[in-house]
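A single protein chain has been omitted; all remaining protein chains appear in their positions.
Labels run A and B following the written order; every chain starts at residue 1.
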Amino acid sequence: MKFDHPILLRIRAVVLTLVFLLILGLLTRPLEAPAWKRVQAGQPELNLVGMEGALGQGIIVGMLGGFRSIMADFLWLQTNVVWQDRERAKLDSMVRLVTSIDPRPVFFWINSARMIAYDVPHWRIQEEGGYQTVPEWRQAAIDREQAEQAFAHIRRALEFHPDNPRLYLEIGQIYLNRLDDPAKAAPWFLRASEQPGSPYFAARIYAELLRRQGKNAQAYDFLKGLFLRLPDDEPYAQKGIILERIRELERTLEITPAEAFNPSRNT
Amino acid sequence: MVAMAESAISIRNLTKDFPVGISGKKLRAVEGLNLDVGDNEIFGLLGPNGSGKSTTIKIVLGLLEPSVGACTIYGKSSRTVAARRSVGFLPEAPYFYRYLSGRELVCYYARLCGVGKAGLAHDVDSVIDLVGMNEAAHRRVGTYSKGMLQRIGLAQAIVHDPQLIILDEPTAGVDPLGAAAIADIIRELKSRGKTILLSSHLLAQIEGLCDRVAILHRGKLVSEGRIDELVAEKQADSFVVEGLEPGGHAAVQKAIEAEGGRLVRVEKPRLSLDAFFLNEVQKRESAHEAAVVEKEDPK
Partner (left out) sequence: MSFLSPSRIRLIAANTFLEAVRQKFFNSLLFITLALVASSTFFQQFDFGTSELKFIADFGFGALFFFGSILAITVTTQLFFNEIENRTALTMLAKPVHKFDFLAGKLLGVQLLMLAFVCLLSFVLAGILYWRETVLMSQFGPETFSEGRILRYGDILIFGFLQWLKFGLLGAITLFVASFSNTNIYTIIVSFCILVVCQLQYIARDAYGDMEQGVGRLLVQGLGLIFPNFQLFNVGDQLLFTSQEALPAATILRITLYACVYIAGFLLLAHLSFRRREI
């Protein structure tokens, strides 16, 4: 029987092509696998559970197909529009969508936390009648609710960015600025100051918060240690201001000159 | 069939089938073709549309593979790229890259054929001169007329000095003057020792140009040989007579019958329409050119 019928010839060609590509795939695996491992490490897993309804098919394919960053960017722009329109419920879902699609930019987490903690309480109070009408206890309750939501949001961010000082700072600032709770804010400023690349002011604010709580001795010890750790040639370290604070605390704690902190002796 | 010491083209038992769809049916384009094209001759390939001329030419050029049989060019299999070093080809209704000038186009093909940089400029200039495209060579091919395209096409076919030149309908769509110019170029190429295989529907041109022809019909060779031998009425002779008195016709007829012959017909000898047209036009062209020269220089 002659094997030259056009259909059989085509089937043969297709099979041979697939076999060739299969072999090529196997041969290039030693090259591709380590490279893919490295590339994949930089692309966190997508967590789309519960999101499929919010996402269209096109968006899913687009994200999976290599447009993840740009999809998140465009959805963030949409989030800004939603924020401008003060659509609370939609803001909540948009924020979760953006950070689920691309949890890598800290920018998304921090800005969305700020929207939740700072802007939404203001909207809710306005919805309930305004600052003149809504009693203070109710305003405080709303602030606390929104702050807790923002904290939960930032805790999710810390799963992806455990070493980022800005996230710790954000929690501290919400406690301090929205909830007026220096006792709860202080530990977060401390943790922020302990992260790599932390801004110098984090430690200074921690010391100041200790002082506000009346923990002068603790503040004094902390500032002394801080002063010795900080580099001399870094203007942002503001060692002069730290030394001033140390001297103020020495006066408050009535520390004698003999016992006073001497930077040159203690280095 | 004429056997040569080494044929330019030698085709043996060539058959070509084309598959039709995926049903397994085949269309036979050429069947059992045996043909030789001798060295340094102009060979015409004739036949109606669908007779297998283009298929045969493509097989000679290695662009198609035969289903059965073989073809060689100066002893080398036509399926090898090396065989094409000795071949130049002008396709039917040629189309070239419109954005290149005529010279750039010929240069491009010359370099593709392996013409070295040392002799490139000289080779390109000489073929452009041969085809009479000196004045238009700097212009883009997109601005060329049909006749100019054929001539630049001829230039690209011969720039690498091939021994065998294949021309597919070289004068199709070209006016008689242009066609005559191309015919002159073909004769010039023959005088330089080249072999030319040309395929054409214009039988009058073939007749005036080719040494031998082959006629294909439905993929089969039906006739082949020298034109004089093919078209001659073998059983008759013709005498062309001048100055015969009207009454002399009867005497001539009587003399012929006395020798055992039979006068078949008496008619006026004819020039071909091509030749008549060329005569008339060329006469007037020469007169016009003379008038222009006289006007510019009354002395």
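Going forward, a residue touches a chain if its C-beta (ideal position, glycine included) is under 8 Å from a C-beta of that chain, and two chains touch if they have at least 3 such contacts.
Here the structure is a predicted model, which is why all the values come from computation and not from measurement.
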Which of B:C71, B:C113, B:A136 or B:L221 contacts the chain that the document leaves out: B:C113
Contact footprint on subunit B, counting only the chain that is left out: 18, 58, 61-65, 81-82, 84-85, 87, 89, 91, 94-97, 99-100, 108-109, 111-114, 156, 166
Absent chain, residues of subunit A that touch it: 13, 17-18, 20-22, 24-29, 31-32, 34-36, 38-40, 42-43, 61, 64-70, 73, 77, 80, 102, 104-105, 107, 199, 236
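To be clear about the criterion, only the chains that are shown with their structure count from here on.
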Length of the line joining the C-alpha centres of subunit A and subunit B, rounded to whole Å: 81
Subunit B to subunit A touching residues, read off their complex: 19, 21-24
Residues of subunit A defined as touching subunit B within the complex: 5-7, 10
